[in-house]
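First up is the structure itself, then whatever we jot down about it.
Every protein chain but one is kept in place in this view of the complex.
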Amino acid sequence: MSNNSSHITEYKVLGRILLILMFFTFATISVTSFNLASFTVTVALLIAGIKGYFVLSYFMHLKYENLLLRILVGMIFVLFALIVLITFIDYSYR
Amino acid sequence: MMSEKVTHIEEHRDDAASKLGMWLFIFTELLLFGGLFLVYSIYRAQYPANFHEASLELSVTIGAVNTIVLLFSSMTIAMALTAMQKNNKKLALRLILVTLLMALVFLVNKYFEWGAKFHHGLYPGSDLMALLERGHLLYFSLYFFMTGLHAFHIIVGMILLIVVYFKVKNGSIHFEKYFLLENGALYWHLVDLIWIFLFPLMYLIT
Partner (left out) sequence: MSNEVNKIEYVSYLEHQGRFKGLKSWIFATDHKRIALLYMYAIAAFFFIGALLGLLMRFELIAPGETIMKAQTYNGLFTVHGVIMIFMVVIPGLSAVFGNFFLPILIGAKDVAFPRLNLFSWWIFVFGSVLAVASQFLKSGPPDTGWTFYAPYSTTTGTSVIIATTAAFILGFSSILTGLNFLVTVHQMRAPGMKFFNMPLFPWAIYATAWIQLLATPIVGITLLMLIAERLFGIGFFDPNLGGDPVLFQHLFWIYSHPAVYIMILPAMGVITEIVPTFCQRKVYGYKAIALSSLAIAGVGFLVWGHHMYTSGMSENARWFFSLLTFIVAVPSAIKVFNWISTMYKGSIDLKPPFLFALAFIFLFIIGGTTGLILGSVATNIQVHDTSFIVAHFHYIIFGGMGFAFFAAIHYWLPKMYGRLYNFRRANIACIIMFIGFNTLYFPQFVIGIQGMPRRYFDYLPQFQTGHMISTIGGVILIFGLFYMLINLIKGARKGPKAPANPWNGSTLEWQIPSPPSLENFDEPFEVKANPYDYK
């Protein structure tokens, strides 16, 4: 993981990622004009998740990091999802 | 039984260690906001209609502009790192400045957004807030707290990047030793990452 061998992301790639992120930003805004009822949150989170994936993988270079770190980042999101889910076991059945 | 004689301890590897340290710190930040997202999700599930009505008070345009500003700044700081790796100090410095400028634009935007709310008497503890329905009240409480905490992180990130800027300038961050720039950039991406989730959850509720 020493600096010299670490991956260099080209300007072009970064620019392309920005375009993708902008695209999804407009997608998430325009999707709101349809009434998807209970799916709105799901769709919004899905799109935010995709955007987050691109930021993490390319801007934050996670794609080129070692496996351990990638697993750890994944675990953080899993842990958080579990905590939310379990809290809802209380709130959905009250 | 195999065992090994160790005659020297490897020298401290600053770069790898501090990068891992930064990632761990990012984990704590994610969970800090995670607690707020948990509160948000509980209250939104309980008062979906109220949350929808209240969110109409926010301007999607300002939110979208700020989203794009942050995404753009995230790219420029990533490019600053690339420039540093390619030993292009001048470009790196410029890109950091652009990032800082974008951060400022974000804050100014936020200032006007909050200012308008305050102008309408909508702020924590105001008389108007006390009259609101429960769901509305919770929505605005969360809105002020979450965007406020996020804005605080923007400010911290800016301070970090200013420090990095001067370190690049005086040469203590250079093309072979740039982990401070890398960590500053990581922090900045985190701020962006949180906003990516805040934006749809605060501004786009149907």
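A and B are the chain letters, set down in written order, and residue numbers restart from 1 in every chain.
The criterion applied here is as follows: a contact is a pair of C-beta atoms (placed from the backbone, for glycine too) under 8 Å apart; a residue touches a chain by one contact, two chains touch by 3 or more.
Note that this is a predicted model, so its numbers are computed, not measured.
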Self-check item: Footprint left on chain B by the chain that the document does not show
Solution: 1-7, 9-10, 12-13, 16-18, 20-21, 24-25, 27-29, 31-36, 38-39, 42-43, 124-125, 129, 132, 134-135, 137-138, 141, 144-145, 149
Exercise. Determine and list the chain A residues touching the chain excluded from the picture.
Key: 76, 79, 82-83, 86-87, 89-94
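The rule we apply is simple: only the chains that are shown with their structure count from here on.
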Practice problem: Would you pull the chain B residues touching chain A in the complex into a rising list? | Solution: 13, 15-16, 19-20, 23, 27, 30-31, 34, 37-38, 41-42, 44-46, 60, 64, 67-68, 71-72, 74-75, 78-79, 81-82, 85-86, 176-179, 185-186, 189, 192-193, 196-197, 199-201, 204-206
Quiz item: How about chain A: which of its residues touch chain B in the complex?
Solution: 1-4, 6, 8-11, 14-15, 17-18, 21-22, 25, 28-29, 32, 35-36, 40-41, 44-45, 47-48, 51-52, 55-56, 58-60, 69, 72-73, 76, 80, 83-84, 87-88, 91-92
